[in-house]
Every structure is written in C-alpha cells, then in structure tokens.
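The other protein chains are all here in position, but one chain of the complex has been omitted.
Should a chain be cited, it is by its letter among A and B, assigned in written order, with residues numbered from 1 in that chain.
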Amino acid sequence: MSCLHTISKSPDTQLLESCLKIIADGDAILFTEDGTYYTNSARKLEAIDKTCKIYGLREDMLARAILTKAADSVELIDTARFVKLCCDHDKIVSWF
Amino acid sequence: MTENSKSQKSRITFISRAAPYGQNKANLCLDMALASAVFEQDVNYIFFGDGVYQILKGQDGSAIESKTLGNALETLELYGIEKTYADRQSLEERDISESELLSGMQIVNGESIAQMIESSDTVFNL
Partner (left out) sequence: MKFSIVIYAAPYSFEAASSALRFARSVIDQGHELYRLFFFGDGVHNASQLTVVAQDENNLQQQWNDLIEEHSIDSVICVSSALRRGVLNQTEADRHDLGTASAYISSEVAGLGQLVDAAIHSDRLVNFG
C-alpha cells in the first residue's frame, strides 16, 4: 500500500521538503512541471529515503532543457507511464 | 450524488497547507471537507505548513472586507468534522504556541500524518 507524491512547483516553494516530512517508506515521488527543476541536482534529492523511487516527467523536462541534466537517481517517464504509476500506487498525493 | 454513494463511506484526508486571506486555497479545502462531511464521509482535516496560520485565534477578516476563516473553522465539529489536527513542526517553525490556537485541534507529528495518509482512500493536499 504505497502512495505516489507528485510535486509540480519550483524548488523555491520547498514542496519536496514538506513532502518528506510526511512521506512513508516505499512511497514514490514524481516531479512534474516546475517541480522538475528538483531533478537536476543530486544534492537537492539526497534527503529522499533510498526506499522511495524518484521519477521525472520527461515532457516537462524536455520543454525546460533539463532532460540531459537529470541526476542518476531520477527515472525519466512520459505521461502514459505517469498514468501507469497511478495504477501501481493506491493513492496520489499532489503537491502544488 | 446517487443513493448508492451516500451509503458508502470513504476516508478522506485533507491537508490544508495555505495561509488564509492571501489566496483562496484554504477556503477551497474547507469547502471540499464540509461537502465530504455532509455526505457522511470519514474526514481527517490537517493543518500543515502555512496552513497552521488558519487556526490562529483572534482573526478579523472584516478589516479587509473578507469573511473570517477562523470563525468557520471553529464550527467544524458542528458540521461533522471532529478529527482536526495541526502539525507540531509547522507550529514550532512559525513560533506558534498551542495557546494561540482555536480549540479542538490535536497536535500531531509527521509520522502520525503519514499514517493518516496511509489509512485514507483519498487525499486532498492544497
């Protein structure tokens, strides 16, 4: 029973930091929209527990010219896979 | 709303994270929770992050020609929302003490909130 957290606003909003306060082991995080700016720095992501999978939405990163800058821990996915991830987790918590 | 849905009970957790007055997120969150309670769903209502500013005592929206959100939040229990929580760390980071809060708020930590999310069917977070 795990949860998919989507984060769609810039790192300036500290949404990841808020999310990490109430995330459970085995949950996953998907960065979308301006949230994808979190993905280009391993430093920004290091507070995320190793049990949490990290995803970045490819279309949003492509648009922002940051696709090639993603940290190794980030798996790039498209919108179709986003839908599949929603099926794989039993609920979605959106941070915006 | 169908007859069928009225008989079904879902656990819905609301995480209200926005400060009042500056934007409408706090009101939207409240409206959704009240509707859920009217339809007899099992509601958790959590004030988190800047959302804890919503439950400061002594608000007076009339000063800016606005409805006083604190007054509405004081009546949550009357509308069937009994489980209201404030995040301890959010209060501490903002130097807010328990005595400054509206009554009826249970102070909880992040771990308890994680458990509430886990045991919920749906989570609204805004």
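Assume a residue touches a chain if its C-beta (ideal position, glycine included) is under 8 Å from a C-beta of that chain, and two chains touch if they have at least 3 such contacts.
Small disclaimer: the values here were computed from a predicted structure and weren't measured.
Screening B:54, B:90 or B:125 against the full complex identifies B:125 as the residue touching the chain left out. In the full complex, chain A touches the hidden chain at residues 6, 8, 32-34, 59-60, 79-80, 82-84, 86-87, 91-92, 94, 96.
If you put the missing chain back, the residues of chain B touching it would be 1-2, 5, 8, 10, 12, 24-25, 28, 31-32, 34-36, 38-39, 41, 121-122, 124-126.
Everything below uses one rule, namely that only the chains that are shown with their structure count from here on.
Averaged C-alpha coordinates give centres for chain A and chain B that are 25 Å from one another. Only residues 1, 3, 18, 21-24, 91-96 of chain A touch chain B when the two sit together in their complex.
Interface of chain B with chain A (complex): residues 15, 17, 48-49, 87, 89, 110, 113-114, 117-118, 120-123, 125-126.
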